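Below are the structure tokens for one structure; questions will follow.
Up next, chain A:
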Amino acid sequence: MSDREPELPGLLDGLVCVIRRDLHLAWRRPGDVLNPLFFFAIVSTLFPLAVGPDAEQLALNGPGVLWVAALLAALLSLNSLFLNDYEDGTLEQLLLSPQPLPLLALAKAIAHWLVSGLPLVLVSPLVAMSFQMPARSTAVTMLTLTLGTVSLSLLGSIGAALTVGLNRGNALLSLLVLPLAMPVLIFGARTVSLAAAGDATSAGVYFLGAYCMLALTLAPFATAAALRISNE
Partner candidate 1 sequence: MELLSMGGYGAYVWTAYALTFGVIIICVAQGRRRHRRVFDDLRSRLRAASERSK
Partner candidate 2 sequence: MAELSGQALTLIRGDRCLFRGLEFALKSGELLTVEGPNGSGKTTLMRAIAGLIDPDEGMVRWNDTNVKRIRQAFHASLVWMAHRPGFKGDLTLIENLRFESGLRTMRMSMAEHHLVRLGVATLTDIPFRALSAGQQRRVALARLILTEAPLWLMDEPFANLDAAGQDLVFEVLREHLRNGGMCVMATHQEVELDAPAHRVRLQ
């Protein structure tokens, strides 16, 4: 048995396998999916209560609040992205599997987005409505939030990989990821405001798309390198 090279499962098999497992786990513990969602909803409720019910002001500040809430909600679930796997030893098994690690890191980020980012995108029209934002901005809100949350999951996976296993990794993670996420926030929130005002939005959407592609190509490699370092 030792002489012949063992046949490997295909590259995509590993990717699909990790995504499927993480979704399965999220299904077993729905709290992981629902917590960021509730957080998002509660922050969005707090805002009108704090600012007052003035419709004009709500509509004006709505995009910004929506985006900050989405950013913080995505961050909330990032800490456990690799931590659970680290604690039960499955991360070690992933690192020692014959699959290319960047691909597995990409799979983890995709699973994170499916579990935490996608639900936010889906409920965002409701929140936007409660902020009295005009209906014409709904499509742009969802599109930019999609691109933005994907970028955040990827960017956040780098931070999560760097801080996995450290004491107080959670606070550190926010400190590392938030400044890097600034362009996403800026372009996301401004583009939604422009859409709400009825202005052209293509510049912001293109930028977010480009940023998302950049993150998609580079972040998995950074995450993989960070995971190897964190597991020394």
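Definition applied: a residue touches a chain if its C-beta (ideal position, glycine included) is under 8 Å from a C-beta of that chain, and two chains touch if they have at least 3 such contacts; residues count from 1.
Picked so that all candidates are chains of the complex that A comes from, given by their letters.
In this text, all values refer to a predicted model and were calculated from it rather than measured experimentally.
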item	value
Given options 1 or 2, the chain of this complex that touches chain A	2
Residues of chain A that touch candidate 2 when the two form their complex	1-3, 5-9, 13-14, 16-18, 20-21, 24-25, 28-29, 87-90, 92-100, 228, 231-232
